[in-house]
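One protein chain is absent from this view; the other protein chains keep their places.
Now for chain A:
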């Protein structure tokens, strides 16, 4: 009993004297915000590198209206005004459903394709601990153009119009300038040009960005096709997709300008049906424009929240 009392007094004294150690500013450091391991932000400037999805999601309640443009071949010269005369376009809407789920729909002039996708953020790179960000992207495209010439006796079914893509996006922001992303994936087309071709095609993409200034980054992405690399698309040889460009941020927007040998903007087309090649100078100039709208305001900006304190 006595020992216990002495001990408790001793503990109390130790407790009292231990207070006030350290600098005046230092013991504020354990505030809720700094203590939790912060996720690394802005691995990429946008939700796309060039054609490929990035691990970046739209914030919850943000609607993104996107206009993507790929001009014709620069190598066409004056005849088609260096490609300006022949353009393919995708108009789309993306939406951030939650912090981790993003969905989008779009319409492509190429193949009159309607597409939709969803992207789920599974892992976030942290300053300490988790070294990578990881997302899963699944998409579907529905061609709307006329039925191709089919062997006699074969019907062009509605399902023949469909193509699917699944990708795992693994990214790491190495420092404030350099971010790289690895994109293993699979594309399945319900109908391919030739019976020799596989319907299911595996590929690995790599992409990245390097910031050259606070508002400009150089971007690039490349896809290596693991099988079916010799497939033809409408009778033409297909090549691996390579795109090189720049992200330019002008206050409220990110403009993406680039050269690519792909004129399609859905994975089925740019990964597996790219019929132009850099080696022959068959390049397309392209740009992505995005305009974001805040549909659901953050809780700090809900009506009346500002008056609360």
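Keep in mind that, in the parts below, a residue touches a chain if its C-beta (ideal position, glycine included) is under 8 Å from a C-beta of that chain, and two chains touch if they have at least 3 such contacts; residues count from 1.
Keep in mind that, in the parts below, contacts and distances are computed from a predicted model.
Enquirer: Which one, "Lipid/polyisoprenoid-binding YceI-like domain-containing protein", "Xanthine dehydrogenase", "Lipoprotein" or "ABC transporter permease", is the UniProt name for the chain you do not see?
Expert: Of the names offered in "Lipid/polyisoprenoid-binding YceI-like domain-containing protein", "Xanthine dehydrogenase", "Lipoprotein" or "ABC transporter permease", the absent chain's UniProt record gives "Lipid/polyisoprenoid-binding YceI-like domain-containing protein".
Enquirer: Out of A:59, A:103, A:182 or A:233, which touches the unshown chain?
Expert: Going through A:59, A:103, A:182 or A:233 one by one, A:59 is the residue touching the chain not shown.
Enquirer: Could you please point out the chain A residues that touch the chain left off the display?
Expert: Residues in contact with the chain left out: 2, 5-6, 9, 12-13, 15-17, 19-20, 24-25, 27-29, 31-34, 38, 41-42, 58-59, 62, 96, 176, 214-215, 249-252, 292, 294, 297-298, 300-301, 306, 309.
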